[in-house]
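A single protein chain has been omitted from the complex, and every remaining protein chain is retained in its original position.
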Amino acid sequence: MIKTRTWIIILAAAALIAAAGTFFTLRPRGEAKLVEVVQDGTVLREIDLSSVTREYSFEVVWTDGGTNVVTVRPGAICVSAADCPDKVCVHHGWLTDQSAPIVCLPHRLVIRAKGDTSLDTVSQ
Amino acid sequence: MRYRTLLKKIASLFLLLLLLAGCASGASPAGGVSPSPAELRGTELFAMDTYMELKGYGASDALLEAAADRIRALEDALSTTREESEISRLNRDGETNVSEETYRILTRSLELCRETGGALDITVYPVVRAWGFTTQSYRVPERGEIAALLETVDYRGIARDDSTRAVSLPESAEIDLGAVTKGYVVDVLRSLFEEAGVHDALFNLGGNVLTMGTKPDGSLWHVGIQDPQGGLLGTVEITDKALITSGGYERYFEDEDGNVYWHIMDPQTGYPADGGLLSVTVMGDEGIRCDALSTALFIMGTEGAEAFWRNHKDFDMLLVTSDGRLLLTPDAAAVFTPDEACPYETAVIEP
Partner (left out) sequence: MALLTAIALIIFIVEAQIPAPVPIPGIKLGLANIITVYAMFRLGPKDTAAILLCRIFLGSVFSGQMTTFFYSLGGGLLAYLAMLALRRVLTEKQLWVCGAIAAVCHNIGQMAVAILIFRTFELIVYLPVLCLSGLVTGVFTGLCAQFLLGRLKH
């Protein structure tokens, strides 16, 4: 039988560790800029723009073979090239904040900022 | 306390909780167990040539499904890109009978064409097509071609019969309801959600926004407005309003010399509207009207839009001009907070 007092110590220590853990995991971390790259409802990638150190690109391919080239640099993301007829996504330019998402309709691609609760939606 | 008395108390508590649980888990008219009213639930879909998001507090999956189905049904009926739609048939045959809903939308659109003095003209479709916006094979048409097409552009030539819902177009005329459809849809969604008991919701159909009610903490919806040149103009805090933005920047092409041509055509000239505006945002109670006005005011240009507003005053607007100004109506200015990076000189339009 473990004495009640011992239990109190054990659980109090556990609570302290959990509290410290909570602090470290959930404290607001100034300016984390999250964006999601979504295709046809599936989140392909989530990128934290504030922790990007150098520019890089990747290609997104749709089921019909159509491609979009997504370029990421510190604090911003854009579609730098695409083989869709309209190129609305390319025209959109760099996405740096909560403004309207980059959308490529023919390829069902949406790139949008995420996590910031100050804006509910954007009229574009 | 004796065992028995305690047991009785537990039993009555049990019954009370059962009653509560029954009310709380609720049987909604839309079928199934409805979600907690504090939960924001939504769906997203691609329809009407754009990306759409619908969300509502307490919206059930059944309601969201029904909303998506309604949108697709309207697209099937109205879209000029669907060969079997009522509008396509009308354009092909020159005359036809349409469904009740289509007839209503058409009638309202014509009223709006009249109200805007023809700035909005649903018969401008052949011109838009000539520039290549419907097929994405962009081109700059010859003057002669445009002049010929303009002969057919006049909404006043459309004949209707209220009793049979027959609609007939003049020779070679064709219509497209694209400038008003999404505005109409947000009105429909509002009714649909209200009937289902969801009073706090937000829809964004490719930039056509409608807000209902408030968020659970009582705060209003924060809607951002896009800066035509990239980024955000700012935010408005609103509720129970439609908010729709139109601008050339949404769809355009450039020729080899770098000239920019956008999809909003002036029905008078047959060329991209040239009124000095980059974007128009209209806020009001009726979605279809806001949608129509956002296009019409863009075409009317800065002075035209200001004059129109002074004559009507039953809506609010924000205008971004090509000479770097952001003009707002007084009520719009009251709810608008500019973004830090907003580069325009702001001014309130005098009533």
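A and B label the chains in the order they appear, each numbered from 1.
Everything that follows uses one rule, which is that contacts are C-beta pairs under 8 Å (C-beta built on N, C-alpha and C of every residue); 3 or more make two chains touch, one makes a residue touch a chain.
Please read these numbers as outputs of a predicted model, since none were measured by experiment.
Contacts to the hidden chain, counted on chain A, fall at residues 1-2, 4, 7, 11, 14-15, 18-22, 24-26.
Definition applied: only the chains that are shown with their structure count from here on.
Look at where the CA atoms of chain A average out and do the same for chain B: the two points lie 28 Å apart. The touching residues of chain A, when paired with chain B in their complex, are 41, 85-86, 88, 91-94, 96-101, 103, 105, 108, 110, 118-124. Contact residues on chain B toward chain A in their complex (touch as defined above): 44, 46, 49-51, 53, 136-137, 202, 204, 206-209, 211, 221-227, 230-232, 235, 243-245, 249-252, 281.
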